[in-house]
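One structure coming up, written as structure tokens, with questions to follow.
Note that this complex is displayed minus one protein chain, with the remaining chains in position.
Let's turn to subunit A:
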Amino acid sequence: MIGVTRKTARALLSRGVNATAGSTRTHMHFKFQPDDAPAELGATEKTNMCNAIKSAIDIQLARDESTIIFGEDVKFGGVFRCTDGLMDKYGSDRVFNTPLCEQGIAGFGIGAAVAGACTIAEIQFADYIFPAFDQIVNEAAKYRYRSGNEFDCGKLTIRSPCSAVGHGAHYHSQSPEAYFAHTPGLKVCVPRSPIQAKGLLLSAFEDDNPCIVFEPKILYRAAEEQVPVGHYKIPLGKADILREGTDMTMLSWGTQVHVAREVAGIVEEELGISIEVIDLVSIAPWDRETVCNSVSKTGRCIITHEAPITCGFGAELQATITSDCFFDLEAPPARVCGLDTPFPHVHEPFYMPTKWKLIQAVKATMDA
């Protein structure tokens, strides 16, 4: 094993992506915008996202002895360092490596949850969750329903790094949330920040349904803010209104929220357009009420996500908004998304739903 570095880029080496051979790191396509932690959550500490995630897992391991966390390379701290030091603290029977086999990780996790353990399974990259698709979609999601509540795997949480990282190409960049949103029985969420990641994970651990938390890996180190040090939860299924506005609603989740926030600032300053920015947070189940109330108020809407546009989760939002807010709409709801190509390597800057594409869409929607 090569020396462990704390660079996200190096983590890609574990899957054979040579991040050092003549490649240059693309500059960040977003500006991380920290939030203030609610005062009632107590003392805070400046924390990046992977340490906030580690804190959530640490708290859970400490408060529930049945809790186990496992996956590929979890024991030495994880390729993104989200489990760093936890094996030393809790032992190799609670923080451990599995063989390199995603369907096994998911199946093993379901079984442990069925037997009553709080189970945290890590899939090293969301791009590699597909071998576990059958276990997640046919098994985890349907366990309670098909058994008439005789058995369930509600104590299972699957966490996995997702989305663009600048140079991840096809298999270190995907945002697969829409595949899972089509499956009743699962809860799926995507945090935008350290505060959110910790609070959502703690909710997922305690939630009595199988949950998938997709963690935008580009935020692991880039996102830093004052995170409450203790235990707190952020509710699943609830969207966040990050910025109030009157002319248009902009919907997003994960890293793309920061792009949307930046765009809202730019168009307000330069064009005087007031945008309400909403972080959907939860993909399944999603907060229809908050979203549709906002669009009914503003009359216009842009949905933006990194995943390909066709059948992306934006399509579900667009369809629902169109039917729920039809008589309040002043322009067709628009989508600014990834393209219908595999996620490219050198062409990543053109693939992404950039702030410039969003600004163009804002103007078109205002003019429609």
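Convention: a contact is a pair of C-beta atoms (placed from the backbone, for glycine too) under 8 Å apart; a residue touches a chain by one contact, two chains touch by 3 or more; residues count from 1.
Criterion: contacts and distances are computed from a predicted model.
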From "Trafficking protein particle complex subunit", "Cell differentiation protein rcd1", "Hemoglobin linker chain" or "2-oxoisovalerate dehydrogenase subunit alpha", the hidden chain's UniProt protein name: "2-oxoisovalerate dehydrogenase subunit alpha"
Candidates A:T98, A:S193 or A:T304 - the one touching the absent chain: A:T98
Contact with the hidden chain (one of A:R63, A:K89 or A:R146): A:R146
From A:M49, A:I68 or A:M250, residue that would touch the chain that is not displayed: A:I68
Hidden partner chain, touching residue among A:P34, A:G111 or A:G299: A:G111
Hidden partner interface residues of subunit A, rising order: 66, 68, 93-94, 96, 98-99, 101, 103-104, 106-117, 119, 131, 134-135, 138-139, 142-152, 154, 184-185, 187, 208-209, 237, 285, 288-289
